[in-house]
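Reading through the structure tokens given below for one structure.
With one protein chain removed, the remaining protein chains of the complex are shown where they sit.
Moving on to subunit A:
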Amino acid sequence: MNDMRLVERDVEQVTGKIEARGVQVHYGEKHALKDVDVTILDRTVTAFIGPSGCGKSTFLRCLNRMNDTVASARVEGRITLDGQDIHDPRIDPVQLRAKVGMVFQKPNPFPKSIHDNVAYGPRIHGLARGKAELDAIVETSLRKAALWDEVKDRLDAPGTGLSGGQQQRLCIARAIATSPEVLLMDEPCSALDPIATAQVEELIDELRAQFSVVIVTHSMQQAARVSQKTAFFHLGSLVEYGETGQIFTNPRDPRTEAYITGRIG
């Protein structure tokens, strides 16, 4: 079939960032993720789609070892970031999470000022020498998150006082303040109105120039709008992984088609 990629969606020359091989997750007796092999590309937005309980969020949480914090979770298989095994005992999970940032479904700003929300990560990771440098990081991060103009006059106001959309962009600013290489987003727009959603999507598209972005979404249209690659999960398995345009016009697997077209699958 003809290549239907648009020029701006060309992902061919981009290299792999995260490699997952034979990843399995058990929560106690429940086999939540079955033998997932996938290569997440650098400087690309990858969307994970699938019905609730399909394993997409579980897999997302494997990528920065968030499942370590779940007592009953057992993760098997190999995941590498730039060729390095993230389960290597020499890897500090806190350092890993600075490299692989995360944004959650509900905006969860710290009960601190807007400035301190963003400054927190760089401060604990020692990324800034002195106040001037820290302020510069805060400004750059807020600008990248398209929030600067709205909050620059009230950086000392509490982050929790912002609107939902602003809070989510604040959390994104906080996540990118540590200069991560990968940004994981678990339904980042599900609590946002269409305008805030569009702003976050525009931001995701801009972040793609520097980061690898992985987004879990229940909105097919969002996956279609923002991603270059789409992975469809079903019953704990990765069913299909491909170029987003191909997935949405001509999926190879009938289960993918049934899901994205809204049929009982």
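Assume a residue touches a chain if its C-beta (ideal position, glycine included) is under 8 Å from a C-beta of that chain, and two chains touch if they have at least 3 such contacts; residues count from 1.
Throughout what follows, contacts and distances are computed from a predicted model.
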Query raised in the report: Going by UniProt, what is the name of the one chain that was not included in the view, given "Bifunctional protein PyrR", "Pyruvate dehydrogenase (Lipoamide), alpha subunit", "Phosphate-specific transport system accessory protein PhoU" or "Anti-sigma factor antagonist"?
Result: "Phosphate-specific transport system accessory protein PhoU"
Query raised in the report: For the chain left off this view, which of A:Thr15, A:Gln84, A:Ser163 or A:Thr261 is in contact with it?
Result: A:Thr261
Query - Option touching the unshown chain, where A:Gly50, A:Pro122, A:Pro180 or A:Pro251 are the choices - result: A:Pro251
Query raised in the report: Which residues does subunit A use to touch the chain missing from this display?
Result: 1-2, 220-221, 224, 248-251, 256-258, 260-264
